[in-house]
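With one protein chain withheld, the remaining protein chains of the complex are depicted in position.
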Amino acid sequence: MSMEFLDGNTILYSAAFGLMLIGIGGIVISNHLMRIIFGIALLEAGANLLLLLSTYHEGASAPIIVDGIIPAMMADPVPQALVLTAIVIGVGILALALSLAIRVQRAYGTLDMREVRLRLEQEICDEAGIEMPSSSEKPAEVIKTPVNSVVQQESGS
Amino acid sequence: MRRFTAALFLIGLGVMIAAIYQHMDFSNTALNAGQAINSVAAQETGAANFVTSVVLAYRGIDTLLELTILFTAAMIGGMVLGKRRVDAPRDPDAGFILRTGADLLFPLLLVVGLYIILHGHLTPGGGFQGGVILASAFFLPLLARPGSSINQDVISIVEGLAGATFILIGLLAMSEGYEFLSPLFDKGELGALISAGSLPVLYLAVGIKVGSELAGLLAHLAEAEAVD
Amino acid sequence: MTALDNLLLISAVTLVIAVLAGNSRVGGWLVTIMYALQGAALMMMSGLGYSTLTMVQSSFSIEVLSQQLLWRFDALSWFFALITIGAGLFCSWFASGEWGEKYRDNGGSLRLFHGALALNVFSMLVLLASGDLLTLFIGWELVSWASFLIMALAGGKAFGYAMRYISYAFAGAMALLGGLLLIYAEVGSFDFQSLKEAVPTMSSATLWLLVVLLTAGFGVKMAILPFHLWQAKAYAETPGPGAAFLGAISSRMGLFAFIVVIVQLIGISRLVEMKIPFTFLDAQDLLAWIAVFTIIIPTYIALRQHDARRLLAWHGVGQTGYMLLGIVIANDLGSAGGLMHVFNYATYQAMLFMVVIAVIHRTGTSNLNKLGGLFTRMPLSYLAMLVGIIGLAGLPPMNGFVSKWLIYRSLIVDGSPLLFLGAVIGTLGTILSVYKLIHNIFLGQLRVEHVAVREAPLSMVIPMMLLAAVVFVTGYFPGLVLDWTSAVQASIGIPVLAHHLGGIDMKGGLDMIWIVSVLLVGFGFGTLVFFLGGRSKRVHQLDNYAGGHFLTAETRYHYSDNFYPGLMHLIGPWYRNSFEWLERGLISAVDTLSTAMQGLYRNAHPSYLLLAVVVFALSWVIV
Amino acid sequence: MNLLVLMIALPLLAAFLLSIIDRASSFAARVIGPLVLLATAAIGLSVWSQLGDAPQAVQWGGFQAPLGITLYADQFGLLFALAMTIGTLLLWPRSTGNQLRSSSLALLLAGTGSGLALSGDLFNIYVFYELMTVVSYGLIASRGTSGSFASTLRYLVISGFGAALALAGIALVYQATGTLNLAQLAQVAPEKLNNLQGFAAFVLMLVGFGVKAELFPVNMWVPEVYATASSRVSALLAGVVSKLALLIIMRLLILVFHQPEALTVLLVLGILGVATGELAAWRARDLNRMLAFSSIGQLGVMFIALSIPGNAGIFAALAVAVHHLFLKPAMFLLAARWGGSIRRLCGAAKTSPVAAGLFVLLSLSLIGVPPLPGFWAKLLVIMPLLTLDQPLYYFAVFIILAAASLEANYLFRVVMKLYDKQPTAVPHKAHATADLATAVFLGGGLIAAVFMLVPLADRLDSIAAQATDVSTYIQTVAPQSLEGDVQ
Partner (left out) sequence: MEVVVLIVVIVMLLSAVAVMLFKDFLAALAAMTVVSLGLSFLFVVVRAPDVAMTEAAIGAGLSSLLFALALRRLGLWRSQ
């Protein structure tokens, strides 16, 4: 592996894509809500880094004028501002997710997303006044459509 | 099976990223808006920190929206977590060191936070970073004394007013015939503390708003009832 | 304001009156008068029916989505409109008297009934007036939903049947829409004329797709095989005269659209060119065979029915086959026969339904196993039914004979003995089952509970009698109807049948005036013998004996159950259920898929699917 | 200076101050929200009336185009901004216990929605979109049941995932072009984004913004959320908010991404959306989820329409979207009382005949029975699809038509239940007057559309034409060229 391949840009981009990949992997593989939230946080971190890297030039200086000296080449301030915004948005949503997680766990007693989905389905069905479909039931027996019942009557006649 | 498919997809994703990678040109960003900003920001806004210029002036509306997101998140957090029951169990009391430390740190954090906010247009840092420090300043005593609580009413007033200030400054610009959120006031001397027109005022509003909202969110989370 | 504008306007006013005044005592009569006015307005255009006028445009036209929507009447529309308005008139008349009062007393809403009927007539007129493919579709949908409305009026069981109808009808309409838009994509216009011009240049594959889509769309409404399951029950459960109306004309709208698009625009000769690969058949043969099976299978299903309305409704499905057969054969004889059969069938089907409804009105049942011997109680109704079944069975001297004769004759001329055989088998079934109908209701032993039954009220008898007169007169002088069908033939571009008042002139031709006159003389002679011979003696209907024993009224010797057991045993089990299996299979397939999709939404991890898509998209780009 | 900015700023201001106002007077807090929205709607209408053929561009803060953030008001954007404002006004959410918060959330929703519709900057769109997402979380959760929290959480997971991907997409775009201004992107896109990187950016952003637009693989939240949120919130989300997300995708498609592959992706996802949504709705046993699934199907039709290249596709998608904009909220409002099991609806027409009649009307329009507007919208989608003459497009037509017949079946199953003569044991509650009045108003809009079909179609056509007019967009915004400023 030559060092040409491993120049600064490549390493940084690898970090960004790597973080995103690991984040997505976490979301996909895991069922535990906290793990999924961690995954989203990692994904966001990777996206932020990617955004920041988008116009990064090696050798630029920070976009700040210190003591009135204007540097020859300054880093692009736009992605920095964007990432700043994105980070704050991220933390807002993270706080929201955690609050919801606390509340959901208090209601359902679990953070396993499969469990949560099941309980949610149960709750929706209870509220609507219908039976919860279970996977073992045969499809045709669950609901009799009018068309179906017509057919049955007809075959009896 | 689940893990197997997941692995398969991950491999696929990796291939995709590799493909993008191959087609990505890492250095083709000769033209960009950022460089244009760099060349005019000093005259247009008068802030030495160009990131601050972008955050508060060029993309001020983004910042306003971002504050609104925090505001909304804090509000929803309060709504979701609800009011604590009086008889709910509390965390055990913190030790002497934490309490004393919190008392000592509080003024220090307050000062540091405000300093960072007010120098946002000159040096790295600003309303967000300072706001976080302010929030932790107010939150530390809460950690130290689990019985106490932050007055959410005060927080809601403060954050409401701070957010309104931001918008009102924008409307002020409109009343003077500029566009919404145009920089106002005298630009001052580049690099001086009192410079960059209305940006420091905006950043102060941002700082206070971020501080109060994050403190509110933290307090909500801290006050949420624990599961046994 | 053209004559067509007047007609449509009067029809719309009828609808408004029906909705506003339907519940009042005179509402029904008002509406009936309005139908008569519609008939008068139609007669203002009677030139269409005698080829003295080719087209009447409506002055109303709008442009939507850069499509000019047109409405106009030609001979075909006029012919069908005549039947529609006639059916509406007689059914509304029938409903206006005692039937309506009873319907209201039983909790039905006459306002809804008359409104639905008027809406049906109006929407059918709009459909008949359609001047391009888009207006055709609009009218088509209006007709579908209007019939849905009238079918669903009864509630309860009728809801299920109406639901089934609309499932079929809407799926058919979607197939039709697909076909029409395919035409638009090929031709670039919804215009009739441009389609006609573009047909010769269309590729065979496109035409096949078109013919399949359009035939499926029209076929659902006509209830040809394999879409026949919905019709009989839905019609049978429609309240009273509504059933008569629907049975008489509603599903003929499918035939109308079929004639307009397939026969007139695409042309039967083009269908003949479309060969089915690996066979010696072409598209025309395919349609003809569908028609023949549509004659046979529903007719034998009708044989099994125990409910008079269902029996008639199943016949309605079967008779459609004759019309389609005649029209698909498309020579001068066949198309004249098919078109004439539309008219004839409407007359006697409406009349038969009216008789059955009158019987229900008096006895409260249409169950063939619980009726019998009403001949002496309801003689006029009996007469009407006798005329009707003779027509339905296609026997002289009624008009049904003429149209069926024309169709048979066309098959022979066309050289299709197998089709002929099929049609005859169908007629056989018809004769058997209409005998069952009249026997189980009017002949045989009177039931004790029906001793007090009286003849139907005048408001019912008069329409029946008038229709009976029409059936007989058009049988006696078929030229009256053949004039109109010739006009239609001329307008849709089919060889015109040479005819005269009594029938047609050709080798082995038909002259009904002779035939009927001879029959009448013979019949009169027989009557004379019967009465002058003086051998008969009148006894009371319940005064019966057998084997030397008096039979009390409770003893059942009227074997109306289990008619034709041998035949039923022979053909019963296999010919019907396969279509229902098909339908049920389709429904459960959709059910299963639906469950799977719900499971997908409930259980699937979205990011899986997301990644699948992303990976798919990219791998596809890279490759 | 342009008053358009106030459409966004005023609701935000009111939302910030609402809790403070409430302290002074709870009555004022109740009326101020609707009043502010009325004012913003008036502003929007006045701008609309003077807009004509010339779109307007406003620069936030008065900075030159590619540097600052642009607000671009054409009829297309303004139509949806107004829809958002007026829609929120009509569907003002009610919540027991959380009314104050619901009101400020509603204000925020209206403000953000307008901003989203008018924004002309990629990252600004992202921020608006995120804000709208957060506001929707709040609206869904404001019902306060544990189910609403759980469904919000599921929504949040999918949405957070999508948002991060959209951010990555924006990063790729900025990396390739160095600008976020849509007008400038439109200038440079043919040169710089017509490659794999551009396509990847499109897919990422499609997934991100597709979450709200109920795009197929990221719409798994839809049935649960609409079943657990209050009906007014469902009406807002399904009716209005989803259209705004669609608008973003339309804008991106028109201005930035011109790859033919992008259209194919939309087509495939649209077909999948229609097929899965309508099939799932077939056996839904509660009205809320039936409507939710059918909404997925309808959005799928819009995506199919978007996949038609050129003006026709945008026109068709716009027509379907506007139709759905009127229809779905009305249906969800009717579901406020009928939301439970369909079987329990027996005889509901007796208690609320107006609502039942309205449901029939809406169903007929939804499945596309002429002459109701749904039919014309469907026609607009199918006609160009068939002229494209490609197997996949034919398949899309087949799917749309088959889905319509499924739709007819399941919707009329509900209608039959409504008019069933045997009443259920549980007596039906009549609809709240406000709900019913709003629904009748929306249904009346549909009927009015039948009589104004021609001017309406012309108007939509001109809106679509303006939306697809890229050169006018560029000229109006007039981004300063970046060539000379390179250091």
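Letters A, B, C and D mark the chains as written, and numbering starts fresh at 1 in each.
Heads up, the rule we're going with is that a contact is a pair of C-beta atoms (placed from the backbone, for glycine too) under 8 Å apart; a residue touches a chain by one contact, two chains touch by 3 or more.
Keep in mind that what you see is a predicted model, and the values were worked out from it rather than measured.
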{"item": "Where the missing chain makes contact, among the chains that are shown", "value": "A, B"}
{"item": "Full-complex contact with the absent chain, from B:T45, B:T72, B:Q129 or B:S195", "value": "B:Q129"}
{"item": "Hidden partner interface residues of subunit A, rising order", "value": "3, 6-8, 11-12, 14-15, 18-19, 22-23, 25-26, 29-30, 34-35, 38-39, 41-42, 45, 48-49, 52-53, 56, 60-64, 75, 79-80, 83-84, 87-88, 91, 94-95, 98-99, 101-102, 105, 111"}
{"item": "Subunit B, residues in touch with the chain not shown (by the definition above)", "value": "49, 51-52, 91, 124-126, 128-129, 132-133, 135-136, 139, 214, 217-218, 221-222, 224-228"}
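Note that only the chains that are shown with their structure count from here on.
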{"item": "For subunit C, the least number of touch steps when starting out from subunit A", "value": "1"}
{"item": "Approximate Å spacing (C-alpha centroids) for the pair subunit A, subunit B", "value": "22"}
{"item": "Between subunit B and subunit C, centroid-to-centroid distance (C-alpha), Å", "value": "75"}
{"item": "Residues of subunit C touching at least two other chains", "value": "159-160, 163, 167, 591, 594-595, 598, 602, 607-608, 611-612, 614, 618, 622"}
{"item": "Of all residues in subunit D, the ones touching two or more other chains", "value": "123, 127, 130, 134, 137, 141, 149, 161, 172, 174-175, 178, 180, 196, 200, 283, 409, 413, 416, 487"}
{"item": "Subunit D-touching residues of subunit C, taken from the complex the two chains share", "value": "62-65, 137-138, 141-142, 145, 152, 155-156, 159-160, 162-163, 166-167, 170-171, 174-175, 177-178, 181-182, 184-185, 590-591, 593-598, 600-602, 604, 606-607, 609-610, 612-614, 617-618, 620-622"}
{"item": "Residues on subunit D engaged by subunit C in the complex (per definition of touch)", "value": "158, 161, 196, 199-200, 203, 207, 216-223, 261, 265, 269, 275-277, 279-284, 293, 364, 367, 369-371, 375-376, 379-380, 382-383, 386-387, 389, 397-398, 401-402, 404-406, 408-409, 412-413, 416, 419-421, 453-454, 457"}
{"item": "Subunit B-facing residues of subunit D, complex", "value": "1-2, 5, 8-9, 12-13, 15-20, 23, 58-63, 66-69, 98, 101, 104-105, 108, 112, 115, 123-124, 127-128, 130-131, 134-135, 137-138, 141-142, 144, 149, 172, 174-181, 184, 192, 195-197, 200, 480, 482-483, 485-487"}
